[in-house]
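All protein chains but one are shown at their positions in the complex.
The block that comes next holds chain A.
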Amino acid sequence: MTVAKPLPHDSAALHVTGQARYVDDLPLPEGAVHLAFGTAPVAHGRLRSIDLTKVRAADGVLAVITAADLDHEIDVSPSPSPEPLLAGDTVQYVGQPVFLVIAESHLLARRAAALADYDIEELPAILSIEEAMEAGSRFEEGPRIYTRGDAAEAITTAPHSLTGSIEIGGQEHFYLEGQAAAALPQEAGDMLVYSSSQHPTEIQHKVAHALHLPMHAVRCEVRRMGGGFGGKESQGNSLAIACALAARLTGRPATMRYDRDDDMTITGKRHDFRIDYRVGFNGEGRIAGIEFLQLCRCGWSMDLSLPVADRAMLHADNAYFIPNMRVESHRLKTNTQSATAFRGFGGPQGMVGIERVLDHVAHAVRRDPLDVRRANYYRPLAGASGGDISEQAKTQTTHYHMPVEDFILHEMTERLVETSDYRARRAAVAEWNARNDVLKKGIALTPVKFGISFTLTHLNQAGALVHVYQDGSIHMNHGGTEMGQGLFQKVAQVAASRFGIGIERVKITATDTGKVPNTSATAASSGSDLNGMAVQAACDTIRERLAVFVAERAQARPEEVRFEGGKVLVGGEALSFDEVVRDAYMARVSLSSTGFYATPKIVWDRIKGEGRPFFYFAYGVAVTEVAIDTLTGENRILRTDILHDCGASLNPALDIGQIEGGYVQGAGWLTTEELVWDGKGRLRTHAPSTYKIPACSDRPDILNVALWDGANREETVYRSKAVGEPPLMLGISALMALSDAVASCGKAYPDLDAPATAEQVLRAVERVCT
């Protein structure tokens, strides 16, 4: 069976030979026009007028469009709260698109876009979380609050309590391929759109709306993205719509891509947070109650901020049963880029909050943080390991009242403690620190429990379209998009396995709204779960028809027919798959089918904070060891050991790739990736020369990744589990290891903010020493 084989990425050879096509590589018909946005120079202001004379007169410029030229306000937002394509009377952040230049080339368009003379009356800008809280600048009428028990009471009556606060920076997606789109006008006003988007249906919908067309008149195709990470869930809308408008206006194909600096300046990033906490606990570090205040900087428009902030609340427990918990979340509106989806979708920030609390509590009770973590874990599953069965049988629930029915972190932690040699290494770290004054080491183990499903329940659906051609080769299509994560290959493995044939017989095809309609974004880690199941359903429909057909001929029952090793086995006979297909075609059997899947079991009330938002949880554990230079704050990850749960993996090679990449991206977020805005709201880190993402050489020299060998308890595709987002949060172990290293310098708690840049680490060392 092809499923579970560690096959390479289907496009790996194309990637490394440069043959893989991205939007900007597509040969366009002659006469294509190129677009660029002119963007707002101030963070907040009234746009009195804008002189575009020089822009219009610039070389190669064909047309310039402002909001006033549009026949209606074009909305690019994925949320119910509109976001104009081009700023109208007010500008809301530095980098906001104000006008669109249509020119003969990319460079000419960009050059012209820089020539506008703005007359703007500057208004006070709200930039920081604190300013937004003070001004009451927010989305939604007030904070969202999820509670279980009485946290305030539990904290007051607990033997010990403490308070703290952590600032968590945002993160630039830094997909290697920037945002890009192209639109080709079709006959009768129809539009074909190519987009580097995780959400082709949204592109189709938004373009149709902008052009006053029914959705059937717009088709969006996405072969692949050069990375998405959530940054292409909604941020591609503007480019696709701009291209469609320009294509309609000029009657020529239109294409647009953001240059890296423009991309970083215009598009949203991961939400930065400040999380305040108050926690009550006993002398062992067992937590009785926590109050979290999550302050989330959303930027100027709503975008996906509400579900992102919800997910941060939903991961405020991570792996821990907190009997009394209150999470209060403020979604703050600021004059900065509109923060958006980013791998983990708020979950990572919520999880950093609780891991910080565990670290702080462990420091207060002077215990190994690992022991405190385990003491607070959700209860082991009934029958998992000895103890009082009746007590164990009671499933614990999260603070949003969802039963935790698949908790496997006790076993996973135990295994990783062993394989990583955690205890001995922790002792060695302590010994090193006793002997060395300048270089200090730290080690930490942190767990991940990540909820899988879109919290907007209706999004948990997917469709597929499978054709079997008369030669036995297969065309497979589904609503998921490929962004390098390997989704297409995994789903192709499912298709090949259903028919019992080799993977080379399955053609992977571009995501296309004309083939599979009404798709959800490839997001929430759900790509394989949803689309794998939909493809499986489509394949099974065709397989069933073939089984009926051959069974009838062989006077056997359809249930007895098996598809294996390129053969169809029936009544003791082994027919070749191709032969069966050919005969079925001749016998006029339909060889094409759609497939559909909707995730079962989930119900969720996001206002009350009650229900079962997730089908299941994916788990992981990581141990990271770091060294810090206590005189400069510089730090390095020395070694990382990871044990991660992909259920029964569809493809261990691709899954391990996702885990390694997720860890490195998570550790980068929390250590070197620092976004800096100046007092005027200008993002000063908008290129790799100022914004440091991890490179190959920043990967720890020792990076051991193993997969947990259990199947998903829920009926997912081949009992696998989602892997896109969860491993990012394994990177939290790097931040906690740094905290451990800093703590070794003195008595006080390090209080380390993220990202823990060298300067931050040095400050923490100074705090701890004095």
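The working rule: a residue touches a chain if its C-beta (ideal position, glycine included) is under 8 Å from a C-beta of that chain, and two chains touch if they have at least 3 such contacts; residues count from 1.
Note that contacts and distances are computed from a predicted model.
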item	value
From "Carbon monoxide dehydrogenase", "Siroheme decarboxylase NirG subunit", "Stage III sporulation protein AC" or "Glycine cleavage system H protein", the hidden chain's UniProt protein name	"Carbon monoxide dehydrogenase"
Selected residue (touches chain absent from view) among A:Leu176, A:Val676, A:Ile702 or A:Cys769	A:Val676
Touch with the omitted chain, as defined above, among A:Arg553, A:Lys692 or A:Arg713	A:Lys692
Residues in chain A touching the chain absent from view	631-632, 634, 672, 674, 676, 678, 684-685, 688-692, 757-759, 762
